[in-house]
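In what follows, a single structure is set out as structure tokens and then discussed.
As you look at this complex, bear in mind that one protein chain is not there, while each of the others sits in place.
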Amino acid sequence: MSHDGDSGRKGAAVLPMRRRDFMSDQEVRWCPGCGDYSILAQTQKMLPDLNIPRENFVFVSGIGCSSRFPYYVNTYGFHGIHGRAPTLATGIKASRPELSVWVITGDGDALSIGGNHFMHAVRRNLDINIILFNNRIYGLTKGQYSPTSEFGKKTKSTPAGSIDYPINPLCIAISNEATFVARSIDVDVKHLSSVLTQAAHHKGVSFVEVFQNCNIFNDGAFKHFSERGFRDDRTLRLEDGKPLVFGRDRDKGIRLNGLKLEVVDLRREDSEADLLIHDIHDPDPHLANLLARMDYPDFPVPLGVFRSVAKPTYDELMEAQVQDAISRSGTGDLERLLNSGDTWVVK
Amino acid sequence: MSHDGDSGRKGAAVLPMRRRDFMSDQEVRWCPGCGDYSILAQTQKMLPDLNIPRENFVFVSGIGCSSRFPYYVNTYGFHGIHGRAPTLATGIKASRPELSVWVITGDGDALSIGGNHFMHAVRRNLDINIILFNNRIYGLTKGQYSPTSEFGKKTKSTPAGSIDYPINPLCIAISNEATFVARSIDVDVKHLSSVLTQAAHHKGVSFVEVFQNCNIFNDGAFKHFSERGFRDDRTLRLEDGKPLVFGRDRDKGIRLNGLKLEVVDLRREDSEADLLIHDIHDPDPHLANLLARMDYPDFPVPLGVFRSVAKPTYDELMEAQVQDAISRSGTGDLERLLNSGDTWVVK
Amino acid sequence: MPATTTEKNHKSGREIVEIENATIRFAGDSGDGMQLTGTQFTNTSAIFGNDISTLPDFPAEIRAPAGSLPGVSGFQINFSSRDIRTPGDQPNVLVAMNPAALRVHLSDLEPGGIVIANSNSFLPLNLKKAGYGSNPLEDGSLSGYRLIAVPLNELNGKALQELNLHKRDADRCKNFFALGITYWLYDRPLEPTLSWIEAKFKRRPQILAANTLALRSGYNYADTTELFTTHYRVRTARLAPGKYRNITGNEATAFGFIAASQKLRRPLFYASYPITPASDILHELARHKNFGIKTFQAEDEIAAVGAAIGSSFAGHLGLTGTSGPGVALKSEAIGLAVMTELPLVIANIQRGGPSTGLPTKTEQADLLQALFGRNGECPVAVVAPATPSGCFTMAFEAFRLATRFMTPVFFLSDGYLANGSEPWKIPSVANLPDIEVRFRTEAEGFQPYLRDEKTLSRPWAIPGTPGLEHRIGGLEKQNITGNVSYNPDNHDRMVRLRAEKIARIADFIPSVKVFGKPEGKVLVVGWGSTYGAITSAVESMQEQGHPVSSLHLQYLNPLPGNLGEVLSRFDRVLVPELNLGQLLMIIRSRYLVDAVGFNRVRGLPFKISELQEAIGEML
Partner (left out) sequence: MPATTTEKNHKSGREIVEIENATIRFAGDSGDGMQLTGTQFTNTSAIFGNDISTLPDFPAEIRAPAGSLPGVSGFQINFSSRDIRTPGDQPNVLVAMNPAALRVHLSDLEPGGIVIANSNSFLPLNLKKAGYGSNPLEDGSLSGYRLIAVPLNELNGKALQELNLHKRDADRCKNFFALGITYWLYDRPLEPTLSWIEAKFKRRPQILAANTLALRSGYNYADTTELFTTHYRVRTARLAPGKYRNITGNEATAFGFIAASQKLRRPLFYASYPITPASDILHELARHKNFGIKTFQAEDEIAAVGAAIGSSFAGHLGLTGTSGPGVALKSEAIGLAVMTELPLVIANIQRGGPSTGLPTKTEQADLLQALFGRNGECPVAVVAPATPSGCFTMAFEAFRLATRFMTPVFFLSDGYLANGSEPWKIPSVANLPDIEVRFRTEAEGFQPYLRDEKTLSRPWAIPGTPGLEHRIGGLEKQNITGNVSYNPDNHDRMVRLRAEKIARIADFIPSVKVFGKPEGKVLVVGWGSTYGAITSAVESMQEQGHPVSSLHLQYLNPLPGNLGEVLSRFDRVLVPELNLGQLLMIIRSRYLVDAVGFNRVRGLPFKISELQEAIGEML
């Protein structure tokens, strides 16, 4: 087509970048102790390694404590309106596929008001990264229950306990055929950083749920499985191609019994042979679905990559249709367009 | 509480009702040959058997050809706005749990603009019946592709083919823990009527996807498996407690192989022993999920009830909280409320 | 249709009367193909060289029940050898394919007008559906008209006999038979339709043959029988020299946006959720991907506007289109575009409201929504085309202003413009205004909310530009730096700056021009699709010597700078609108002029005659 190329490629930074290149000059305004700090730090640390010019990053968010994130990252950023970050991201990425687009969202932002956009961005396999800060509460509006809050939760808006059954974000993503699905937690910075990096490298939609502590309105929401003392016993690190083993002494595993999962005590059984082998590339989402539904106390809480499969992305398909149209009909000619159809001349 | 009871229970019709009692005086305005007629007819036939006073039915819809449905049923009816029928239904049912509330929606109405409300009504297990007329097209706006249209579909809005991967409505419902999930098809009136009746009897959210032919804009969308000649070979009738067998000669079955389903030729294998047994009451949704993903040509298309489990409903939980508050604190006393807190007297 | 000259038809020997203009309305069941028939008559007349104006009018249902009143679909064409501006107040000829069509449309027909009715469809069941107690073709109730009862099914069936079609398939062609009759009646050439049939059905030779035969047979039938004693000729209009095509408002709108994209050298990104009567813009733009256009059918209107905003942020031309209910949904996001000061065009093809309202009918009742339908002080620019072809210019203008002022701009069309058509003198691309986008690229001195002195607009600095990394959003911004600011004085300043920026657009748009004398007794002020009717009414009042002038606003916000002064030159001001007085309120409030409204909210355009009456009452 006849337009100038976008200015995206000129003058990328020459030097390798560092964390502080991704720190903006804005004062970070989360509560002291908030889990958001850790996610911000890991993101800023990981970004330089992606080898993408800084000016090609766009962080997009909705509204919520978590959604303040873009202000703190020294890239292009768009703090949108509540629940609509995926729509902004769609416009950005579909227009400019060369940009690296990140959606930062909260459990209310993504799953309550923004549920529909989340679902559609995922099913279209738009090549963006969606990082959901799940603190199981509405932080910014001061503590109402969210779609991921546990049933019966007492909050300001539910003094008698909530009566909404919680949503499992991973299941929603998987049922929309998300091509990359992962989970991590704010307190495990190494794990978090690795998951974010993998998400960044995935082509297609990457969905990462990050358990995030809101120490003001929902303190300790994840500590029953995430505290150091028993974290290894109550969480399961997913590793592609490896059997599902967990426990401080790696003495427990997960196996399939008919349609269901069960925990196996490896000290009692003789072998790991019949344990499930994790396979993130399985085109069928059944394993991912089974894993996503595992929860403490019946099961360990799985962390890591649940699924990573390849599929053409929405933005590239859209671009291809444009290129295809050009190669079939030639670059659009306005004069010809206006003169198309039945015409006649008046003298 | 101190309010008068609603007038819902007085004067229910004495005589047994008949189909024509549920036919309104409005002229039906669908295109001749539209699949909607059959769904309307089956509904009107089934309603009298539910033994619910006619005045206690409310049919609610959004916008679309399908959403004209309420005009034709001689009950209370609300033709809402596009995608929002579940929200109207929530207000109706949560306010008046004694009413039998039906949401009539289309694939665009429920899954495109209304995706979020659909998801939340389902996850709350509101005791309503959601009937989705899936014609895989936008009928009323004259033929754009819908979220259930097949990838690559050429329509007015996608002359080069759509690039959205379609949504599987059953998977969405199941991932939101729908307590009743079923599927039927306009052309099989007996099956349709039986599924609608089962949905009506389920307490909690009932989700029924009905394949519906739009003979104007998407004619024959389902005929590759639904035409009489090969319908039995290409569809699978789900029956609770029975093995998954299909075929005109009931000579094919479905079994589990690891995490995946496979089709077994019963003529070659000796027994039905290792076929999957359908279990609609399984609290885990894995089987339902596996079945929901079966599609022609690899598999037969399953029709019938996928899942039916019991769980307290949103409306009853909400009502219980009110009753509980009354029994704990007594019926609200306005005088006392206004005089609560720190007060002082000026003389 | 006042006769001008008369001659004998060379072939039939019957009289041929030359007239200045005529109005014909085709009406039938939704399934009868009336929209297609009307379009063929339109194109033929346009190509023939008449000036034309059309009014399609169809039900909200796809195929409402056969024979029912709500199922009637109509298409009216006014064609003329003079300049015309409206589809005509009263048809001279009504083609009624069934009793319901007759019932719905008869009252509009001119006294003594011609009714061409398909007598085969006037059967008891259809008569009952249409609410007729007896057959109007036989009971004398049409004595005030010239009734031409034609057994269309029968005649058409016979004509197509040789093709051995199913009766149903043959019957489908009867609209072409009827069209043939009207072509004879108005002495139209058959060629344009014949070649359309050929192109359209080239892969289905049976249908091609059938339609061709039906059209010719209808024509010949009228020619050979004594159906009509006279027929009519409407000469070529004296249009300005140039190359013409027929164009609907929605087509012109799409072309205008494409033209803006080409001139601005930025790709167009159209995000929309289908809705009547805006969907055709999506359909049209989707066909022109080779212009670098991307079209996105979003999951809903909110997603559409969000994506358009995202695209604008990324440096493309973000565009979203919808109708009133969709605008309601987009309003929160439009506020975001105002706060982030990004270019965005929102096309609202208005329809009857409120709520779902009358989806296929026209109305002008979303002006106040465009101006005020958001939380907070949230000013946007508003433009409104006046004619179907004028949609081209105003669509182009919308993007000129949006990019120049970094602001959302509403483009307010309506159902009548969208589906109506007229001949359009195709502009030469070279003559289109030169407009351009200048992205900020220098990092030195860059501030996201630094403002241009003249326009007050902030720089457009798009992702991918090194050194300009910055963050925007919906929270109040500090002027210049663009940082989040809760400072009271900054907020007050920003609220006023945003308002002032829109106000300054007035310096970049043309002044209003008065049609008629620059001063006088009555000034008629209109906007949008009522242009044709208002201007025609005013013109004829002027011809009668009345001191009436008019002006038509295509820029609704800001209003042209000279408007107040023009208003002050007239004793009285009349504001006709297809709403309850929306522009009226603005004008009264702004200029403290005791303007009076003339308001009809019938889902239909004004008639010239009712406007003349209203103006008459002001004199």
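The first chain written gets the first letter, and so on, giving A, B and C; residue counts start at 1 in each chain.
The working rule: a contact is a pair of C-beta atoms (placed from the backbone, for glycine too) under 8 Å apart; a residue touches a chain by one contact, two chains touch by 3 or more.
A quick note: this is a predicted structure, and the numbers were derived from the prediction, not measured.
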Across the complex, visible chains touched by the hidden chain are A, B, C
Candidates C:125, C:480 or C:580 - the one touching the absent chain
C:580
Of C:251, C:280 or C:332, the residue in touch with the unshown chain
C:332
Contact residue for the chain not shown (choose from A:16, A:159 or A:297):
A:159
Contact with the hidden chain, among C:70, C:467, C:520 or C:616, goes to C:70
Just to verify: which one of C:474, C:532, C:560 or C:576 makes contact with the chain not shown?
C:474
Residues in chain B touching the chain absent from view
1-4, 6-13, 24, 26, 53-60, 63, 70-71, 74-81, 84, 86-96, 98-99, 116-117, 119-120, 318-319, 321-322, 324-326, 328-332, 334-335, 337-347
Chain C residues touching the chain left out here are 59-60, 70, 323-325, 327-329, 331-332, 335-336, 338-340, 350, 352-361, 363, 365-366, 368-369, 371-378, 473-476, 484, 486, 488-489, 491-492, 495-496, 498-499, 579-580, 585-586, 588-590, 592, 594, 600-604
Given the full complex, what residues of chain A touch the hidden partner chain?
27-32, 63, 65, 68, 81-83, 112-113, 115, 138-142, 144-145, 147, 156-160, 162, 164, 216
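Definition applied: only the chains that are shown with their structure count from here on.
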Which pair, B-C or A-C, has more C-beta contacts?
A-C
So the centre of each chain is just the mean of its C-alpha atoms; given that, what is the distance between chain A and chain B in Å?
30
Cα-centroid distance, chain B relative to chain C, in whole angstrom:
40
Centre distance in Å when chain A and chain C are each reduced to the mean of their C-alpha atoms
44
Overlap residues in chain B, where contacts from two or more other chains coincide:
112-113, 115, 147, 160, 164
What are the residue numbers in chain C that touch two or more other chains?
289, 299-300
